[in-house]
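Below: the structure, in structure tokens.
Note that one protein chain is taken out, while the other chains of the complex remain in position.
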Amino acid sequence: MRARAETALITAGALALAFALFGLFLLANRLNPLEVYAVLWLGGFGTSFSLQATLTQAAPLMLTALCVAIPARAGLLVIGGEGALVAGGVCAVLAGVAAAGLPAAMGTVLVCAAGAAAGGAWIAMAGALKHLRGVNETISTLLLNYIAIALLNHLVSGPIRDHAVSLKVTSWSIPQAYMVDAIPGIGVHWGLALGVLACLAAYVLLRYSVPGFAIAVLGGNARAAQLVGLPIGRLTLLACALGGAAAGLAGAVEIVAVHGAASSSLVVGFGYAGILVAFLARQNPLAIVFFAFLVGGISASGGLMQRRFDMPDAATQVLQGMIFLCVLGSNALYGRLRVFRVAGAGA
Amino acid sequence: MTGSELGWWGVALAVVGGAIRVSTPYLFVSLGETLTEKSGRVNLGLEGTLLMGAMSGYGASYLTGSPWLGVLAAAASGALLGLLHAAVSNLPRVNDIAVGIALFIFGSGLAFFLGKPFVQPQAPRLPTLALGGFSDAPAIRAALEVSPLFFIGIALAFAMHWALPNTRWGLIVRAVGDNAEAARTAGYPVNLTRTLATTLGGVFAGVAGAFLSLSYPGTWAEGLSSGQGLMAVALVIFARWHPVHCVWVSLLFGGASALGPALQTVGVTGYYYLTGAAPYVLTLALLIASSSRRHRLAGAPGELSINR
Partner (left out) sequence: MAGSSFDSRRRFLNDAGRIVSAAGLAAAWPTLVRAQGKPITVGFLYTGVRQDYGWNQAHTVAARQIGKLGGVKVIEQENVPETAEAEKVMESMIRLDGTRVLFPTSFGYWPFILKIAAKYPDVLFVHAGGLWKEGDPKNTIGYRGYMEEPHYLCGIAAGRMSKTGKIGFIGAKPLYFIFNNCNGYILGARSVNPKATCQVVITGDWNNPVKEAEAVNSMVDQGVDVIVGNCDSPKVVIETAERRGVYSCGYHTDLSALAPKGFLTGAEWNWGKGADFVRAWQTKGTYPNLLRGGFKRDMVNLSPFGKAVPEAVRAEVLKARQAFADDKLALYQGPLRDNEGNLVLKAGQRIDNEDNKYKLGVKFLVEGAIGKTGLAR
């Protein structure tokens, strides 16, 4: 309880600092911070419509953030969400096209499963390289991002290109029946529900299941895990595969809920934004839901801020960067604040 | 017409010219990152620093009329972002890789925000040295139009190669990067050293950005960098943290970038995305081949978080 309160307070403090610094930045650019923040609120959270826009932005972020958070539990720093999403999107399309005659619900599930599997395999590759050859997973997943995007572009403009669509370079489409609509009443696609469910599942899995516990031990101290006899290789692969599956699922969701086919529109930075969300949430899957919502809201309001103040859209990026830096810096405060110290503990 | 129908020689020439042109930003960023990593820090935020450097260089050149002042401005903005990385990473319990990613977002956002007024105007560019004057062929002359920054970069590489084992500061940097505890016990200022190394790394990355916007391709646009800053981290590992190896590896990557378009001009079409991915595949392959789960990579500083 004390720990949770400490986390909440320090995070809130970091966020407040970031918003204050951004306010100074706005002043330096001759803008009124209060006006800007009012519009940020309006555009991200102030009307039912804004909330819809925010949730639309947040949905993929929840899944790509898991791609960082789950391997982080095992002590790995994976930044391959973008690549796993792309791999998931491509395989989702291939599965949908290959298995075209199934009943709608089954087809949708198959497409999503294919996407998740592809994403999982993509990051698991990095996990295997780490375990077998000691290749640093941050670098390898970074490189795999670029490779995945290059493969996507190559496939989509050639081997799996849909030539009937002459105005855009896009792949074959999955059957229309496999596509899903918006969640009734909310105006946001089903990816949102999948994202929330995935975060819940990840939380439960990591905290209350045996493999989850083993992963946490590995993340805490790799040598200790080895001494205790845990199967390090398998756990590494598992953590990577689960994280990658989440991002791959995000790719599949883009296919079944938004585009219907793969194209360069899959590469819009969801993976990298997911890294931000995961760190803000301190790798906690439940907190990811909240921070995806927050980051989504900032992104969603960016457009309104652009239009109202003639401000470059990069302003939201500056704000997000400041938030990220402040939250990271605030890590130093844990265990230092007197009010949270356990009585009798050393100074 | 002299030199007009070059065919496959044209491809070779394009690769050589491209290697020289496109390698310079890679060279500067990798040298800066080598220094940073030698001190035990990883800076993944160099992409943001590079973009800030490109933007401020272009803007300063446009506003003052002098491209060299632009380079100076780029160096200064790079220093500031490097300083920011060091300041946050110096705090206890802060993961420098995460800080790098945060700086990537912050730096590129800042660059695009402040750089909006500079997309349209044309800024004075850095001069080039015409080394191909010996030849009549315009193609060879063009390939050998080399920016002075290229030579400055090479000089820096050799200077670093000498300075690291032979100067007091170089030894301190390496000591701090190999074993911080021992360095601290020996009385070396760990945080200050890392701050200086990271700041200097930022300066180099800023200059790399200035090269992109003031020399080649010589424009300021939001799509200017396609990941050169991030690739630098891979490049440094490829080069085994050895400053002079950075020169060869940068040339290799630069030549590989030029290969795709050059091949198309002789009719080898298709697969342009795959050739574009060649540098990344190459780096990954090399990483796989040279890593081992038992030993850390030869030449890697012991304190580097990516090696633990």
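We just call them A and B in the order they show up, numbering each chain from 1.
Simple rule for what comes next: a residue touches a chain if its C-beta (ideal position, glycine included) is under 8 Å from a C-beta of that chain, and two chains touch if they have at least 3 such contacts.
In this text the structure is predicted, and so the values were computed from the model without any measurement.
Screening A:10, A:26 or A:51 for touch with the missing chain picks out A:51.
Among the residues B:131, B:221 or B:244, only B:221 touches the chain that is left out of the figure. Here the missing chain is touched by one residue of A:201, A:258 or A:332, and it is A:258.
For the chain missing from the display, the contacting residue among B:27, B:88 or B:143 is B:143, taking the whole complex into account. On the side of subunit A, the interface with the absent chain consists of residues 34-35, 38-39, 41-43, 45-53, 56-57, 153, 157-158, 163, 166-169, 184-186, 189, 254, 257-259, 263, 265, 268, 299-300, 303-304, 306-308, 312-313, using the contact rule stated above. On the side of subunit B, touch with the chain left out of the figure occurs at residues 1, 3-7, 10-11, 13-14, 17-18, 21-22, 116, 119-120, 122, 138-139, 142-143, 216-219, 221-224, 226, 257-258, 260-262, 264-267, 269-270, 272-273, 276.
FYI, only the chains that are shown with their structure count from here on.
Subunit B has its Cα centroid 28 Å from the Cα centroid of subunit A. Of all the residues in subunit B, the ones that touch subunit A in their complex are 44, 48, 84, 88, 91-95, 97-99, 101-103, 105-113, 116, 227, 230, 233-234, 237, 270-271, 273-274, 276-277, 280-281, 283-284, 287-288, 291-294, 296, 306-307. By the touch criterion given at the top, residues 77, 79, 129, 131-136, 138-140, 142-144, 146-147, 150-151, 153-154, 157-158, 272, 275-276, 279, 312-322, 324-325, 328-329, 331-332, 334 of subunit A touch subunit B in their complex.
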